[in-house]
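With one protein chain withheld, the remaining protein chains of the complex are depicted in position.
Chains here go by letter, A, B and C, matching the order in which they are written, and residues are numbered from 1 within each.
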Amino acid sequence: MRQAVLTCAVLSAVTVFACPCQAQNPPSSDPDEARIEDVITASHILTNEGILDSFGHVSARSAKNPDHFFMPRAMPPALVSRADIVEVGLDCKPVDPNAPRLNGERYIHCQVYKARGDVQSVIHTHDLAVIPFGLTGIALKPVLAQAGFLPPQVPLFEVREANASEPETKRGMLVLNATLGDALAKKLGAGPVVLMRGHGSTVVGSSLRQVVFRAVYTEVGARLQTEAMRLGPVTYLTEEETVATTNTIGTQIDRAWFLWLKAARKRSMAG
Amino acid sequence: MRQAVLTCAVLSAVTVFACPCQAQNPPSSDPDEARIEDVITASHILTNEGILDSFGHVSARSAKNPDHFFMPRAMPPALVSRADIVEVGLDCKPVDPNAPRLNGERYIHCQVYKARGDVQSVIHTHDLAVIPFGLTGIALKPVLAQAGFLPPQVPLFEVREANASEPETKRGMLVLNATLGDALAKKLGAGPVVLMRGHGSTVVGSSLRQVVFRAVYTEVGARLQTEAMRLGPVTYLTEEETVATTNTIGTQIDRAWFLWLKAARKRSMAG
Amino acid sequence: MRQAVLTCAVLSAVTVFACPCQAQNPPSSDPDEARIEDVITASHILTNEGILDSFGHVSARSAKNPDHFFMPRAMPPALVSRADIVEVGLDCKPVDPNAPRLNGERYIHCQVYKARGDVQSVIHTHDLAVIPFGLTGIALKPVLAQAGFLPPQVPLFEVREANASEPETKRGMLVLNATLGDALAKKLGAGPVVLMRGHGSTVVGSSLRQVVFRAVYTEVGARLQTEAMRLGPVTYLTEEETVATTNTIGTQIDRAWFLWLKAARKRSMAG
Partner (left out) sequence: MRQAVLTCAVLSAVTVFACPCQAQNPPSSDPDEARIEDVITASHILTNEGILDSFGHVSARSAKNPDHFFMPRAMPPALVSRADIVEVGLDCKPVDPNAPRLNGERYIHCQVYKARGDVQSVIHTHDLAVIPFGLTGIALKPVLAQAGFLPPQVPLFEVREANASEPETKRGMLVLNATLGDALAKKLGAGPVVLMRGHGSTVVGSSLRQVVFRAVYTEVGARLQTEAMRLGPVTYLTEEETVATTNTIGTQIDRAWFLWLKAARKRSMAG
């Protein structure tokens, strides 16, 4: 008789995904724990979707204390789990002085949360599809229904300008202090995305899942615009089209999130 | 103690694909159940082949009642199973008033089935390879033997024209009502495919498997034409070539279907 | 104690690849069986490497009877196994009159084997990287050390010329008879590859593994030449370079074959 006894724990390890004993836990009733869970999931999703590499990061503002936010310690987002999440103040210091080392570029998050009370989540990417726009100064614009959240021209942060008064040996590319973070937040303005020349992008929004959606469709839009510009002059979305379409699609964010979650779980590298 | 016996059912979950006990069920003898099975499979195949994202949808007309068709509720096609299929009338209302929420863009399907008695299946994609053609107005044309079903120039639906008489706040990109669906169906005409600017495409045909084949090879043809146009002037298929070739290849659709099915099963995210 | 008993057969199904009980059988001592095994493996490899789709095919001449060759019945190469292999004569008829249905384009193989006594294997692809060259008439040339087997200009088969005397309804794209096969073989000449406009390519050589190597590196070379031509004028290999390099790399074919075999086994869809 061909049979084997496997405990649920073992089967889960084998199947990763399909085992009934591996059903998702219900989301936490603690609003901050729920946000932390989403930070972890978003880190896995965005790696799996090719938006984050070893170096990008995802954060969410605390629901209980809007002057705090949660982000992973300095590590690849693909591998983040609960123990890696650090609570950070808007002064960019961890609440727990014994917290593990944070990303050098945490100032992106602090200064954006400071400048934008409406922002509940920030994602910093090294998205390869948007970088050519920053390198050439070609404006990234909305070309696709799902990218209707983009402004008529996505702003571009030129770190060289922000670094002009730094000593020569500090004129790097990274956002390693509050001054550069403020300059980035200023360039972002009231919008959803700012490109960073030679570096990537920063994406923000009123919920973490919205920001994940925006990060993915900024990338898809960038790829489409690049391809289309090589074929001929491009028809961009009108402002009416962006507003009306985003109102509709904005209600469907969980639909995409749920698929990306399934895909990320299937190819998970965490654990 | 949580334990599982490695029966065939469990092994199927583990191996996804290779287990002899996981042989496909014979197709249903009920013609509508057979069509529903194909809608589910096509949803998985087209996600796996990169044609559908979280938002596209597949439908098939009822074999028993040509005024009805079957399509999944509003959800990612990759995850569709039998319980998600809704029977819909040509008035675009579910037959069962308690049916789960449908896709807002179901009017694509209703209005095409109304206008085209010959159409047995409709697929709406956000196919990234065809969108640049719609964005630039460059005509998509047949370049490949397997894409010989394409007309000399694939028509392009400009939603802006169809929206001209809408109030400003309703001039979006999506086909959310019968008027827009009718305009799309009119642009499709008697053909197999219509492009949708900034949005994707709609593909139709006389059987679901034919439409899946057409959706995949529209995408392959679009990629090839894009690449070729960057190299130099392109030789397109003559009408003779499209007709003669499609007559031959049209008999081979199940061959591709069977491979795509195997590949989709192997990487399934459903269940 | 966490343990489970699994028979080798079951473990093989689970692990696909790593189980010691799934060690490869030694190659057959019958030279034709060894060639048939390579036809099967090559069919899987070339699908996995993205060279073959549902419709391409691989064949090998019989070692015992050079007027016969082996090719799979009409089916996706990814799924071919021993039972699918048919012995075919140079008249393009199966040796066994009860053999399963063959590919319509088997004339590619018959006519090339007839014209080229040196050829031991033929592969017909719908390789997407080479098709843009055929569509534009841009000459595919050797740009890469591993593609040094390519002639200074790869010939292009224009089926339209070969079809000129056919009745209008038969002027398709496919090589469905001996006349078209002869025209293709003539265009191939003494070389390793011929492109087919709007269709793909045919690759030949003195051993099946050599032809697999050539098929893969024709594709890689095509991709590189396409990218390079967009950057600026391209330096092609000199004839000296192609000869000297191919002499060296020609001895290393099994090295690539073995890696591709491992990769194909890991992602196998057969069985």
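Criterion: a contact is a pair of C-beta atoms (placed from the backbone, for glycine too) under 8 Å apart; a residue touches a chain by one contact, two chains touch by 3 or more.
Not measured: the values here are computed from a predicted model.
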Checklist line | Omitted chain - touching chains that are shown | finding: A, C
Notebook entry, point to check: Just one of A:Ala63, A:Leu79, A:Ala115 or A:Val243 touches the chain that is missing; which is it?
Noted result: A:Leu79
Check: Taking the entire complex into account, which one of A:Ser28, A:Asn65, A:Ser81 or A:Thr136 touches the absent chain?
Finding: A:Thr136
Check: Touching the left-out chain: which of C:Gln111, C:Gln146, C:Asn163 or C:Ser201?
Finding: C:Gln146
Checklist line | Missing-chain contacts mapped onto chain A | finding: 4, 6, 10, 13-14, 16, 53-55, 74-76, 78-79, 104, 126, 128, 131-133, 135-138, 160, 168-174, 176, 197-199, 226, 229-230, 267, 269, 271
Checklist line | Residue numbers in chain C that touch the chain omitted from display | finding: 2-9, 11, 14-15, 18-19, 21, 143-146, 148, 220, 223-225, 227-228, 230-235, 237-238, 240-241, 243-245, 247-249, 252, 255-256, 258-260, 262-263, 266
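Definition applied: only the chains that are shown with their structure count from here on.
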Notebook entry, point to check: Which one of the chains is farthest from chain C, going by Cα centres?
Noted result: A
Check: In whole angstrom, how far does the Cα centroid of chain A sit from the Cα centroid of chain B?
Finding: 31
Item checked: Distance from the mean Cα position of chain C to that of chain A, given in whole angstrom -> 43
Next item on the list: Could you tell me which residues belong to chain B and also touch two or more other chains?
Entry: 6, 14, 230
